[in-house]
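What follows is part of the complex, with its chains left where they were.
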Amino acid sequence: MKLIIAYIQPEKLTPVKQELYKNEIYKMSVTNAVGCGQQKGYHESYRGGDIEVNLLKKIRLEIAVNEEFVKPTVEAIIAGARTGKIGDGKIFVTSLDECYRIRTGETGKSAIG
Amino acid sequence: MKAFGFGVLGISCLFLFAGAEVSAEEAKPVITDEMFTINNLWLLISTFLIFIMHLGFASLESGLTRAKNTVNILFKNTSIVALGILTYALVGFSLMYPGTDFTGAFFGFHGFGLNPPADGMGISYNGGNSTYWTDFIFQGMFAATAATIVSGAVAERIKLHSFLIFSAIYVALVYPIVGMWGWGGGWLAEKGFHDFAGSTFVHSVGGWAALAGIIVLGPRLGKYVNGKNKPIPGHSLPLAAIGMFLLWFGWYGFNGGSVLNADPAMVSLVFVTTSLGAASGIFTAILISWLCQKKPDLSMVLNGSLAGLVAITAGADCVTPLEAIYIGGIAGVIVVLAVLLIDNKLHLDDPVGATSVHLICGIWGTLAVGIWGVGADGSPFAIMPQLIGVISAGIFCFCCALVIFFVIKLTLGLRVSEEEEIRGLDIGEHGMEAYAGFQIFITQ
């Protein structure tokens, strides 16, 4: 089992979700994040003082999947989020040791979906 | 019939008090200093009430749009008040009330700036209703509201400077020219057209420009996807509610002050019709929204109250309280259906419903005068003059607005870049955010 973490542009959440649904991945968790990557920030100014904003708003996805779903998931995210412009985001994959469904107490591969 | 009606109203007010032994002899001047002071004071009170409507608009519009564009909307509304008052002092007042030389005309101009006549501060200036300064500032506060109406409709996508230029032109020229037709003694006044406090001359005038704006600009990104309406909810309904209440509050000056003096019978009638119009607009909007949308939608109900207010504005002085309930109630129904139609069917993207509230209900209210309104002399108003007024003002305003918007579009550009629209105009146009320190994430 793998845990996939992806950072995408906020406005890409809906297309990514649609791509995931197409690939039959229906479960996910989403949080807000700010990040800095290759994308440069911008400047705000307030009462004459300069504010450098280099932590940009991003959406963080967390998706736990069984091994066979890793590829479709990654592909779906890329399909939905890629524009070719800097700031498109990153996907990280880590290993998952165990998974429980709280409602039933199920564990492992069957609990994930 | 505002400034033009001064004389008439002054006389009607005398008439009302005829039986009340104002003075020992009928020959003496009938407006006393005291009455002059009261009348004048009431117009000044109305002035500050109308002023606070600008905060009402600012709150309503920022509440019904997204947090990322809030600074921009507040900025526009703050600027408009200033532009409105300043341009009205420069040309507007003079264009709108050019004086008796232009009675029945389409256009008149009395010269730049403010030029109080010799008796401008005395009783004789305006039949004891107000001084010249009062006259100016009361009318000047009205002026800016027309531009503010546009602000909400074109929100979240228009370039700041383009909007400011549009507003300055519209409020300096278009608003007073149309207004002069009726209130300045122009050709519509001659035709017997009655628009008490501006269902047409303020609200529709603003509404037509709003319509032109949203046509030229197009919808916000992501509003209509594959022909489907994707609602973009406002970011703060408390702000929107504050806006509605302040608008209603200010409306007591907007309508009440349009009596142009403190005549007890008239002003109190206007307070009653205004209140009942708004209340009844809320009532029917709740019913229709509950029916059409299954769950009652607060934003619609806020619109419902404004719809009732806009509709009663044309006839607040000449309909009965019961008729005010009808007028407001019908407006409450109209506005909900209009929003559903304009947004869901016509796919014209008006974030705050300005066209539905101000344009559609402004028209309805103006026509309603032709249905129920009865003049001071007891004879009912006719529907034809009302229709002529609605159509002529509509054509003129809509065309002017379209032309101005197009010229700006071709020269300065009208719409912000896609990237800026996604990130928000607050960062794009102002380099700042409305809610620093709060996490605001919008995924559309």
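The chains carry the letters A and B, assigned in the order they are written, with residues numbered from 1 in each.
In the analysis below, a residue touches a chain if its C-beta (ideal position, glycine included) is under 8 Å from a C-beta of that chain, and two chains touch if they have at least 3 such contacts.
The structure presented is a predicted model; accordingly, all values stated were derived computationally and were not measured.
Each chain type appears once in the view; in the entire file the copy numbers are A x3, B x3.
Note that only the chains that are shown with their structure count from here on.
Centre-to-centre separation of chain A and chain B, using mean CA positions: 47 Å. Interface of chain B with chain A (complex): residues 222, 422, 427, 431-433, 436, 439, 441-444. Residues 10-11, 13-14, 32, 42-46, 57, 59 of chain A are the ones that touch chain B when the two sit in their complex.
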